[in-house]
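The complex appears here minus one protein chain, its other protein chains still in place.
This part shows subunit A:
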Amino acid sequence: MTDLITTTQLADPDAAYNMLVDAHRDLSETQSADLNARLVLLLANHVGDICVLEQAVALAKTEL
């Protein structure tokens, strides 16, 4: 089983975070929710491993 990678994979973490924030700028709450949903689906497919997704869901749900 592949483990979810939680150490940084991004050469420039600030740029990556900024890209996500930028994507949401000037969007309504509904539009932002749509954007997030599409991103989650695209990235989930890119990951392509349901075990990794399961770990990601579990980690994301911590403290909800």
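Here is the rule we use: contacts are C-beta pairs under 8 Å (C-beta built on N, C-alpha and C of every residue); 3 or more make two chains touch, one makes a residue touch a chain; residues count from 1.
Keep this in mind: contacts and distances are computed from a predicted model.
> The complex lacks one chain in this depiction; which UniProt name from "Molybdopterin-dependent oxidoreductase", "RNA polymerase sigma-70 factor, ECF subfamily", "Thiamine transport system ATP-binding protein" or "3-(3-hydroxy-phenyl)propionate hydroxylase" does that chain carry?
In UniProt, the chain excluded from the picture bears the name "3-(3-hydroxy-phenyl)propionate hydroxylase".
> Which of A:9, A:45 or A:62 touches the chain that is not shown?
Going through A:9, A:45 or A:62 one by one, A:45 is the residue touching the chain not shown.
> Which of these, A:5, A:19 or A:33, touches the one chain of the complex that we don't see?
A:33
> State which residues belonging to subunit A touch the missing partner chain.
Counting over the whole complex, subunit A touches the hidden chain at residues 33-34, 37-38, 40-42, 45.
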